[in-house]
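Certain chains of the assembly are absent from this excerpt, and the rest are unmoved.
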Amino acid sequence: MQPVMSVAEVEAFLAREFPQIHLDGPVYRVESLEPGVAVMRFTASERHLRPGGTVSGPAMMALADLAAYVVILGHIGPVALAVTTNLNINFLRKPAPGDLIATCRLMKLGKRLAVIDCAIAGEGEAELAAHATATYSVPPERG
Amino acid sequence: MQPVMSVAEVEAFLAREFPQIHLDGPVYRVESLEPGVAVMRFTASERHLRPGGTVSGPAMMALADLAAYVVILGHIGPVALAVTTNLNINFLRKPAPGDLIATCRLMKLGKRLAVIDCAIAGEGEAELAAHATATYSVPPERG
């Protein structure tokens, strides 16, 4: 299960196809793309914070969804649209202030569905802030 | 299971405690609060749209999470913080352009956990765009 795009190619694709995600500046960056795994860094801006300075739940859901998309995109290439069909997330503990790191693994990349495991933690923290699983419908005619 | 806050009280509480949700203007409005049920209207702004003008998945997740919070808040009152512990969402079909209506029902309002069923549809549409269930941890010391 080898990536077919580079980090730079994925970031260029996201900027072109989903300009909205960068309306607050470069809050989402792809850190790495390895076989079966993508890592994304999230730098919260004001709108993503809750009282006390912790990242909001919806911001973590958006991060999980985007990082899951990235790991699929990086492995199937920019040929067609994958669409989220299900996302399940457990919020485990408030992250410390600072960047969040989302690590997404392909548990399955099938002909019709991709299923991703996504762990979110504060940078440098051992314990997870949230854990999500996401299912994407992937176009059968790719490749 | 009677609400203990009015729609106006809930909206005032949200505006005071979560000003970030109104950074793009009044995109979220509480339509009604009845026994066990809250209805919220969402008017997407540019940042919530995807190519083709449909509302993004993360915007629907944020809507489900907020509307679920509203139905709990309306029934336990503004005494303490409820926190999302789990959210599961199925994306069913692209909504038509226009406002989204989220209808959230309390399936359980227990001493420790509240579980909410949340249906999201385009205004006036019979078929759902998305369906979510959310669990909130609620403070035991309330009331």
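Each chain carries a letter (A and B) given by its place in the written order, and its residues are counted from 1.
Everything below uses one rule, namely that a residue touches a chain if its C-beta (ideal position, glycine included) is under 8 Å from a C-beta of that chain, and two chains touch if they have at least 3 such contacts.
All values reported here derive from a predicted model rather than from experimental measurement.
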Copy count of the single sequence across the entire complex, 2 present: 4
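Here, only the chains that are shown with their structure count from here on.
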Rounded to the nearest 5 degrees, what is the angle of the rotation that puts chain A onto chain B, matching CA atoms? 180
Whole-Å distance, chain A centre to chain B centre, using C-alpha means? 23
Chain B residues within the chain A interface of the complex: 17-18, 20, 23, 46-51, 56-58, 61-62, 65-66, 83-91
